[in-house]
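Of the protein chains in this complex, all but one are displayed in their positions.
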Amino acid sequence: MPLNIAVIGLGRMGKRHVHTLLYRVPRAKVVAVCTTDPHEIEWAQHNPEYTEFGIAIYDDYDKLLSSQSNLQAVWVSTSTDVHAMQTLKAIEKGLHVLCEKPLSTDLTEAQSVVTAANAHPELKIMAGFSRRFDASYRDAAVKIQRGAIGTPFLVRSNTCDLKDTSGFFVRYASRNGGIFVDCAIHDIDLTLWYLDNPVPKACWAVGSLQAHPELAAAGDVDNAVGMVQFWGGKMAYFYCSRTQAHGHDVLTEITGTEGKVMVNVIPRANAVVLADKGGLRHEVQAEYWQRFEEAFAVEANEFVDAVLGDRRVPVSLETGLVVMKIGRALQDALLSGEVVRFDEGGERLN
Amino acid sequence: MPLNIAVIGLGRMGKRHVHTLLYRVPRAKVVAVCTTDPHEIEWAQHNPEYTEFGIAIYDDYDKLLSSQSNLQAVWVSTSTDVHAMQTLKAIEKGLHVLCEKPLSTDLTEAQSVVTAANAHPELKIMAGFSRRFDASYRDAAVKIQRGAIGTPFLVRSNTCDLKDTSGFFVRYASRNGGIFVDCAIHDIDLTLWYLDNPVPKACWAVGSLQAHPELAAAGDVDNAVGMVQFWGGKMAYFYCSRTQAHGHDVLTEITGTEGKVMVNVIPRANAVVLADKGGLRHEVQAEYWQRFEEAFAVEANEFVDAVLGDRRVPVSLETGLVVMKIGRALQDALLSGEVVRFDEGGERLN
Amino acid sequence: MPLNIAVIGLGRMGKRHVHTLLYRVPRAKVVAVCTTDPHEIEWAQHNPEYTEFGIAIYDDYDKLLSSQSNLQAVWVSTSTDVHAMQTLKAIEKGLHVLCEKPLSTDLTEAQSVVTAANAHPELKIMAGFSRRFDASYRDAAVKIQRGAIGTPFLVRSNTCDLKDTSGFFVRYASRNGGIFVDCAIHDIDLTLWYLDNPVPKACWAVGSLQAHPELAAAGDVDNAVGMVQFWGGKMAYFYCSRTQAHGHDVLTEITGTEGKVMVNVIPRANAVVLADKGGLRHEVQAEYWQRFEEAFAVEANEFVDAVLGDRRVPVSLETGLVVMKIGRALQDALLSGEVVRFDEGGERLN
Partner (left out) sequence: MPLNIAVIGLGRMGKRHVHTLLYRVPRAKVVAVCTTDPHEIEWAQHNPEYTEFGIAIYDDYDKLLSSQSNLQAVWVSTSTDVHAMQTLKAIEKGLHVLCEKPLSTDLTEAQSVVTAANAHPELKIMAGFSRRFDASYRDAAVKIQRGAIGTPFLVRSNTCDLKDTSGFFVRYASRNGGIFVDCAIHDIDLTLWYLDNPVPKACWAVGSLQAHPELAAAGDVDNAVGMVQFWGGKMAYFYCSRTQAHGHDVLTEITGTEGKVMVNVIPRANAVVLADKGGLRHEVQAEYWQRFEEAFAVEANEFVDAVLGDRRVPVSLETGLVVMKIGRALQDALLSGEVVRFDEGGERLN
């Protein structure tokens, strides 16, 4: 019996998650979708796939929760500001939840989700740190565990988006918590993973506006570099950008005492190289979907298998909290110009 | 309503096709599988997925055809020597067929399949030239069509397998028609695609045995290079190998008057690079499944969509015949040491 | 008439500079070398090349200056602590000087060299920022000047050395001024070049000891990441390491509003790739000589041509001072954990 699941949010990612569930997750059945956007409602109503696969369309989350009596799980893919509220409501209803990162831009609210989840150990509540499901990142983890680079002590990780000239990004930006919360969150998560959950000691960041001056109003930048020092001598540094010319460029390097693992340092859209008057050239994927489509399918399958098999979800909610704490500290350092420091327990000091 | 399909053959590829259909093709329903191998039968009977998804298991192809009353299509994935017979029987039964390449190692038999298929235009009969569904090969075709390399006149294409030390390959080799028929068939198909169906004029080939002396008995080699001259000045050359140390290395280069498109000239298993005492290193996929898994999913979806939507299949059976003709000529040249020549109509002269 | 030049210092680099002058700079004649190390003296005395090309060997710099009456120039390649003194003495003697970077680890002393040089405009006094003579860095500069990346605003630059297990590095380390002064100085120089001489505003750095605990005594680390914010929104960040497993890895990326130029992001010792059971692998040069041998030859020729043709030297001494100022600030930030700030004129505030 497949898992009955609803996708909440039908923006760019919500639509993709529906597609992933339909095409890549045979053990799940998409019974409903929900969006408050009339254009998205209309788009769904005219999409023959939604009819073919029998997907109910809702414009109200509460209505969906109350009327879908067979519903077992929701995939929360709305804007960050409602992630926590929607996850909490689902937990109350006894539903399993796969919630897109971050749980919230507010640490207290994020904590409330973790608390609620811990009160319901029978429910599978998972934060969507999709890179943990990517084959290359997993291969890197395996290599590191096997000792290929000795003891890892340094992570460099970039999340750089293609410059968006459609205005889409800027409209959405005010609700995303800032560049380090929105972009670097995956990089921070990977750092915790590869450096074995180090405790932050201090961080600093610099940034500037290169293409989206409108972000100044929200106290944000479109290019930023941040550095984190951990207790014990480990380190990480991140570059986030909204203005890349060549594509979606997401990379991670883990340096250890005996070597280095590089993930996607030279981004490639596919296996094609063109040789012409300009030399040799290959294209780069335009956005993270092309880079991580496969990872999303693995993530969805593993979440569904965890629910159906009553197994632990592969990423804990608590990890998400530490990631948020570092992301916020970097964002604060960026705005204040001051070093943000933590005590040895990881509690923020300023 | 999904398409009811059976997978014939449960060898390495048959199992994978079942998986592709279950996990990647929501519009198909695998109703049955068939194999004459008792070990494969047993394996399938103990595979919980086959139970979960309700797949009937047969040890006899005729029995499957006669008892599965709702069956609409078969995916023929047996050894080459029974491809034609099984396809013909399916056509007689009024079933759509996706048949793994090649249709047959015998040109007359292959022609009989084409004739039968042409007599049943209501049926979708497609040869599985899976590379045509690969994103990189398609991107290459788009670039060429857009004029990125001027007029293409030369193809270099390799199909090189990782050395198989398990004995599996040698056991199977006697039924595969020889290295140019078994390996180069995809390379020849790509050549016809990219050079716009040129007519062969002459070909020659050389080869030798490096790791599998047992192949000598079957008149075959494990490494071979072949060259094809087409009427009008276009050319192609192929390298096929069974003995690569580093992995499954399949590449194609198309040279034109204004540039060159290279597909997978540097093979990579994933986006990971390891830097250590040996320098910088990346792994290569071990076999074609890792390289072409996605292409098989696209192929299966396009076949199913063609059947359900009553649309033309994306690869014609006739192409398969020309491919076979060139493959056989190369194999003959390899064995005889003589140039094999064709007239301007593409009819073989010696 | 060739330029009569002496090489001061016969350590690893001094020997190489002699070789460069003999083999690559036909307009220079090496008339003398000087070293205080008895082993180096002996090595030179038994080197047939020194006899063949008529090179006098001195164990005392003053003696060399007083006895070589035809001497026109010196190449100072000693340890950093005597660079300034030796350069000043040469200036007093009316000699042209090519001085290895940095002029001094002490800013006041470095300033005194600049002052002396400015007082003798008839002499060519050049600091050896060898990367400015490298073909790839120059190509990057040309591309940037032609607008290939729009307006450059961010530099990432690494100087990472192969781990030295011979003990040579640690012995030398106490006199080099710290990791940011010794390693990052080239990266800072490149940043000033590519970002068009921006004024520093603030910097911070973190680092730790991974392989050379002896460095703790000198207040240094063997791995460090530093970040510089410039007035106006430009930024740079640097990674310096003494502990790489794979080789000498020196790279620079310049990001602009319309693109990015990458220099040596994938280091390669040569054009060879080995495919074997481990996948595809290429080696990395072991040290900066292999990477920059050609640049040293260009540098030497340009210095000699500037002297003989009475033309401006290609790198000004003043640039070296700003580079040192930033290098020291990063080193101080590394040790103190505090942000080091500069006013809008580039004067250090703390």
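Which chain is which? They are A, B and C, in the order written, and residues in each are numbered from 1.
Note that contacts are C-beta pairs under 8 Å (C-beta built on N, C-alpha and C of every residue); 3 or more make two chains touch, one makes a residue touch a chain.
These numbers were taken from a predicted model, which means no experiment stands behind them.
Partner chains of the missing chain, restricted to those shown and counted over the full complex, are A, B, C.
Touching the missing chain, out of B:T243, B:Q290 or B:T319, is residue B:T243. Across B:V82, B:L107 or B:L154, the single residue that touches the chain missing here is B:L154. Contact with the undisplayed chain is limited, among B:I41, B:A56, B:A141 or B:M227, to B:M227. The residue from B:V82, B:A202 or B:A306 that touches the chain not shown here is B:A202.
Note that of C:I41, C:V199, C:A218 or C:V273, the residue touching the chain absent from this view is C:V273. Against the chain not displayed here, subunit A makes contact via residues 244-247, 249, 266-269, 275-284. Listed for subunit B, the residues touching the missing chain in the whole complex are 149-150, 153-154, 156, 202, 204, 206-211, 223, 225, 227, 229, 233-235, 237, 239, 241, 243-246, 255, 257-260, 265-266, 337-339.
Interface residues of subunit C with the unshown chain, by the touch rule above, are 22-26, 53, 135-136, 139-140, 143, 148-149, 258-265, 267-277.
The working rule: only the chains that are shown with their structure count from here on.
Taken residue by residue, subunit C touches two or more other chains at 244-246, 266, whereas all remaining positions touch fewer.
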